[in-house]
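Left out: one protein chain. Kept in place: all the others.
This part shows chain A:
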Amino acid sequence: MNLQLLREHIINQYVKDKAPEGFNDDYNLIDEGILDSLAIMNLIAWLEKQYAIEFDEGDIVLENFNSVNALVDFVQKKSAASADR
């Protein structure tokens, strides 16, 4: 998957003018207030479309949204699971 695309999407759509110092792929998107509940729902819709995956309700947990890296890990696992089916 394209990590750069996901990173750019998060910055363009949700970071906007907040310009946090030290933003990187491990930056905590939840604790730092980048993703609120509406943003998470929006992001899920984008991820589902972009990567042809489907979130189960139980997938919407903190561990999967903590950082860009966490999102990448989750999407990769989900994509692999879809491919196996």
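Quick note on the criterion: contacts are C-beta pairs under 8 Å (C-beta built on N, C-alpha and C of every residue); 3 or more make two chains touch, one makes a residue touch a chain; residues count from 1.
Just so we're on the same page, contacts and distances are computed from a predicted model.
**Student:** Under which of the names "Histidine kinase/HSP90-like ATPase domain-containing protein", "Tetratricopeptide repeat protein", "Acyl--CoA ligase" or "Ferredoxin" is the non-displayed chain listed in UniProt?
**Tutor:** The record names the chain that does not appear here as "Acyl--CoA ligase".
**Student:** Among A:Leu3, A:Ile40 or A:Val72, which residue is in touch with the absent chain?
**Tutor:** In the full complex, the listed residue that touches the missing chain is A:Ile40.
**Student:** For review purposes, identify every residue of chain A that touches the missing chain, sorted by number.
**Tutor:** 12-14, 16-19, 30-31, 33, 36-42, 44-45, 49, 57-58, 60-62, 65
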